[in-house]
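Here the complex is missing a single protein chain, while all its other protein chains stay put.
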Amino acid sequence: MFKRITLQFENQVARVTLNRADKHNALDMLMFTELAAAQKVIKRDRHCRAVIIDANGDDFCSGLDIKSVLTDRLAGLKLLWKWHPWQPNLAQQVSVGWRTMPIPVIAVIQGRCWGGGLQIALGCDFRFTTPSADFSVMETRWGLIPDMGGNRALMELSRRDIAMKLAMSADTFDANEALRFGVITEIHDEPLAAAKAFIDSLCQRSPDAISAIKTLYQKHWLSPLPRILRRETWYQWRILLSRNQSIAVAKQKGKDKSYQRRQSW
Amino acid sequence: MFKRITLQFENQVARVTLNRADKHNALDMLMFTELAAAQKVIKRDRHCRAVIIDANGDDFCSGLDIKSVLTDRLAGLKLLWKWHPWQPNLAQQVSVGWRTMPIPVIAVIQGRCWGGGLQIALGCDFRFTTPSADFSVMETRWGLIPDMGGNRALMELSRRDIAMKLAMSADTFDANEALRFGVITEIHDEPLAAAKAFIDSLCQRSPDAISAIKTLYQKHWLSPLPRILRRETWYQWRILLSRNQSIAVAKQKGKDKSYQRRQSW
Partner (left out) sequence: MFKRITLQFENQVARVTLNRADKHNALDMLMFTELAAAQKVIKRDRHCRAVIIDANGDDFCSGLDIKSVLTDRLAGLKLLWKWHPWQPNLAQQVSVGWRTMPIPVIAVIQGRCWGGGLQIALGCDFRFTTPSADFSVMETRWGLIPDMGGNRALMELSRRDIAMKLAMSADTFDANEALRFGVITEIHDEPLAAAKAFIDSLCQRSPDAISAIKTLYQKHWLSPLPRILRRETWYQWRILLSRNQSIAVAKQKGKDKSYQRRQSW
């Protein structure tokens, strides 16, 4: 079905793998459209508990495949086009689409994570990387600005001076700096194994509780206290009236039960 | 007056002590209502300069006393009930009630600080802990989400990925991790002594300046620059027209003067 990526489901966990290793997984039009299509498939499956995004080859993603996009003028237009200013265009969708999905999404990063690649990683909830991974907000090297939605995430993960410095300078930085800057979540020698172990532990929890927490932190990061109080209580009522909460209690007491599919969050 | 807590006033500082050491200070209905009642008493006293919240026994608070709340079905309803969605219910009140009090509130934490206990601590302005204290956002273990208002604080203290990880996983973490995550303010071998010394230093400052700063940082963390500019100037005018500002100048010049009670902030 897909040429630039692979999509697999295993134990209710979706795994999206960038599959263009010979080109450092650079983003061409086909990869953009396939990523957006994969998001739709995953979002529709309310049994799916989490997503891993990783990459074949030495690099996570070296950014936009400038040549391929420049050759096809219409492609550039397709990437940036939007019907409503406040909706994501295709370039933004492949990043923020992970953010608006009500299940945890983990990027597993090795090698270069540059430009559009970093934007995709910033759209995920968690970023696990190898110690030798290498990062850059690349866009200003081409006279452009980062415009794939990752700026919102950077504002929630880092300080204003650091975020501006990274975006303005387009300098590369290593995994330790990235951790200090807030750009990545954790460094592991085997980030894929660490991501799987983390997802295993989350799968012990009720899918509705996990989805409610993600929705709260993604949609209401900027909501004032009264709105948070309202959301917390509303979500808790929905959870209390669901089957999955009592299943969670039973599991906590050592019983062997399986969760039902999550509500729509 | 109180059974589950004690409330003392000394040198214009209120001290609320969780007093159910045999149950690890777990929160039952009586403790909820007594904490809310203590907040009212403290808030009414405009001479009071600061609040310390600590706990008798080995643990700060192990969270909700599930058994006691489950036995009394009506209790659970009372905890969650609210007349207006955006107002705090009783469970939220015992956390965010400290936040909306216009004086500094310091949690002094030892041992376990789990679930509802952590939510109460997050409602305070500062968290001083022993090196061996132990933390967990506990709620997802019971299929629930943290719903006592502490999420707003976590968003102001930590990064989005860390905050989500703590809330989703319900893992325990130690004092050093808590410091790194932004969940606690300072680690001390004697956190109560450190809290008292900190409050002593704040009491050298004008109560109106302290209250104005707390109000600015609690209510306007999410206000855009023009609103901040308006608030800053408005508060400064109120302060300049008050007696306490000139008393502060006199004290700074070495004169022995006492502050008047604070304005209403």
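A and B label the chains in the order they appear, each numbered from 1.
By definition in this document, a residue touches a chain if its C-beta (ideal position, glycine included) is under 8 Å from a C-beta of that chain, and two chains touch if they have at least 3 such contacts.
Note that this is a predicted model, so its numbers are computed, not measured.
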Residue of A:88, A:104, A:117 or A:207 touching the missing chain in the full complex: A:88
Selected residue (touches chain absent from view) among B:63, B:104, B:146 or B:191: B:104
Contact partner of the left-out chain, one of B:57, B:76 or B:182: B:182
Residue touching the undisplayed chain, where the options are A:21, A:145 or A:193: A:145
Where the missing chain touches chain A, by residue: 80, 82, 85-89, 92, 96, 99, 139-149, 151-152, 155, 159-165, 167-171, 222
Footprint left on chain B by the chain that the document does not show: 104, 125-127, 153, 156-158, 182, 185, 198, 201-202, 205-206, 208-210, 212-214, 216-217, 220-230, 232-237, 239-240, 244-249, 252
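What we mean here is this: only the chains that are shown with their structure count from here on.
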Between chain B and chain A, distance of the C-alpha-averaged centres to the nearest whole Å: 34
